[in-house]
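Yeah, one chain of the complex is gone here, protein chain that is, but the others are all in their spots.
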Amino acid sequence: MDVGIVGYGVYIPRYRLKIEDIAKVWGADAGRVKQGLLVEEKSVPGPDEDTVTIAVEAARNAMRHARINPQDIGAIYVGSESHPYAVKPTATMVAEAIGATPNLTAADYEFACKAGTAGIQTCMGMVEAGMIKYGMAIGADTAQGAPGDPLEYTAAAGGAAFIIGKNGGETIAAIEGTCSYTTDTPDFWRRDMQPYPRHGGRFTGKPAYFKHVLSAAAALLQQLQLRPQDYSYVVFHQPNGKFPLQAAKELGFSTEQVMPGLLVTKIGNTYSASTLLGLAAILDQAKPGERILAVSYGSGAGSDAISLLVRDAIEEKRNSPKVLDYVNKKIIIDYSTYAKFRRLLVK
Amino acid sequence: MGVPRFWREIPNRYNLIGTKCKNCNKVFFPPRYICPNCRRVGKLEPYKLKGRGKIYSYTITYVPSNGFEDQVPYVLAIVELEDGPKITTQVTDCDPNDIKIGDEVEIVFRRMGEEGEEGVIYYGYKARKI
Partner (left out) sequence: MREVAIIGVGLTKFGELWDVSFRQMIVEAGAQAIEDANVDGKQIDAMYVGNMSAGQFIRQEHVASLIADHAGLVPIPCTRVEGACASGGLALRQAFIAVASGIHDIVVAAGIEKMTDILTEQTTEALATAADQEWEAQIGATFPGLYALMARRHMYEYGTTEEQMAMVAVKNHHNACFNPCAQYHMKITVEDVLNSAPVTYPLKLLDCSPITDGAACVILAPAEKARRFTDTPILIAGSGQASDTISLHDRPTLTGIRATTEAARVAYKMAGVGPRDIDLAEVHDCFTIAEIMAIEDLGFCKKGEGGRVTEQGETALGGRIPINTSGGLKGKGHPVGATGIAQAVEIVQQLRGEAGKRQVEGAEIGLTHNVGGTGGTAVVHIFKRGD
C-alpha cells in the first residue's frame, strides 16, 4: 500500500450546550449524566449550518492545508447520516464550493458514524489503482437525537475532511493498512422519513460497539504484525467518553495514547466526524515517525481500522486551523436557543 | 427564487467569483457584464475575491423578510472587501450587540434559505468576525 494523507481540515460549529441545561429540562441529575457519559458539553450547529456547510468548511481547510490544485481532486465522498437532502448529493455542493468540478466522481455515503472512514478506504483504493490523483473523504454530521432521548446529551455537530494521495514528498502520513469488520447488528437505526434514530440501549455496547471495534483493530494489528506499544496514539469512535477508554484498555493501549484524540468530553458525539476529528487532533500534534491507529464504528454495524505512520512533510504543513482552536472557540447557548436553532419548535 | 435563477449564480454565491476589468483593474462583485468606468474599452474577466474585509455599516434585523424568521435577530452588514467591492451580507456566529463598524470579517459558506421544507436549499456567503 503506497497511499497517504496529503492534507486534512476540520470544522466544529461554535455553539455549545451544557449537559446541565439538557438535564434540567428533563429533570435528570446532571452530575450522574456527566459521570456516566464523560461528556460536559456538546457542539450545536447554528441556524444557518447543516452537514453541507460543515463539510464545505472542513473541505476548504483541508485544501488550504494540502496546497493542491482543486482540479486534481478526482473523487469526493461525504459520509453522514444527516445529509440535508435524501436525494441530491452533499458531495456535489462540496465539490462546487472547493472548485473541484466538473471532472471528478462524487457520492454521498451513509454507514451511521463510520461513513467518513469508508470514504477514506474508497479513496485509498482509487488512488492506489491509479484511477485518480487525489481523493477527498469527509465525515460530517449534525447529529439527531430526539428530545428527551439519552442521545440528546451527546448528539453533536462537526466535520473533518481528508485528502488521500500517493505517498511522496507531500504526504504528511502514510496509510500502512486498513481492516474492516462488518455484520448485520441492529443496535441503532433510523427508518426512512423518520426524524430521529432509535437504538437498542445497552445492546449498543458489547455486541455492537466493542465487538466490531475490537475485532477490526485486532485484525489490523495482526495483519501488520504490530502491537499497541508500537503506536504513539490511538483514536476510536467516541459515542461517549467511556467506550473509547474501555476499548483501548481491552486492546492493551494506555489512557495516554487515547487522550490526545478524545474530544467527546468537550464537543459531544459528532457521529461521522467523531473518529476523524480525533485523528485530526492527533495529527495536529504528531511528529514524524510516530504511528497512529484510528478505529471508527458505525452502527448497523461495522468498524474500519486504519494504521498511519507520520511523515516529515507534516512539519511543513502546520498552517491549518487546529482542532483545539475550534474546540475552544465557543459560544454557550441555553436549551431554548438550542431548540430554536435545531428547529425543535413546532410552528 | 426559482431553481435556475439560483443555479446560474452558484459560482458567485459559493466562491465569490466576480469580475475584474483588465483595462482599469477595478473588481466588481456581484459580476458585471460591462465596466461602468471604461464601457466599450473595458474588458471584464472572472475574478475570485479573497473574501476578507471590514464592516462598513450594519443593522440588527428584528422584523425579517420571508424565509429568515428562524434567524431573528440577525445582523445584516455592508462589508468592504479587501479586493475593493462592497457587498451586502449577513454576519453569522456573533452576538449582534458585539458588532462595530470597522470589525474585520471573513466570508464563510452558509445556508441562506430554502424553498419551503420540500424545495431546494440555497447556500451562499455570510461574514464572520475574525
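Chains: A and B, in written order; residue numbering restarts at 1 for each.
Operating definition for what follows: a contact is a pair of C-beta atoms (placed from the backbone, for glycine too) under 8 Å apart; a residue touches a chain by one contact, two chains touch by 3 or more.
Quantities reported herein were computed from a predicted structural model and do not represent experimental measurements.
Here the chain not displayed is in touch, across the complete complex, with B.
In the full complex, chain B touches the hidden chain at residues 1, 5, 9, 30, 56-66, 68, 71, 74, 76-78, 85-90, 96, 101, 112-113, 122, 124.
Methods note: only the chains that are shown with their structure count from here on.
Centres computed as Cα averages put chain A at a distance of 31 Å from chain B.
Listing the residues of chain A that touch chain B in their complex gives 14-15, 46-50, 52-53, 56-57, 60, 84-85, 88, 93, 96-97, 99, 331, 340, 343. By the touch rule above, chain B contacts chain A in their complex via residues 10-11, 14-15, 70-71, 90, 92-93, 95, 108-112, 120-121, 123, 126.
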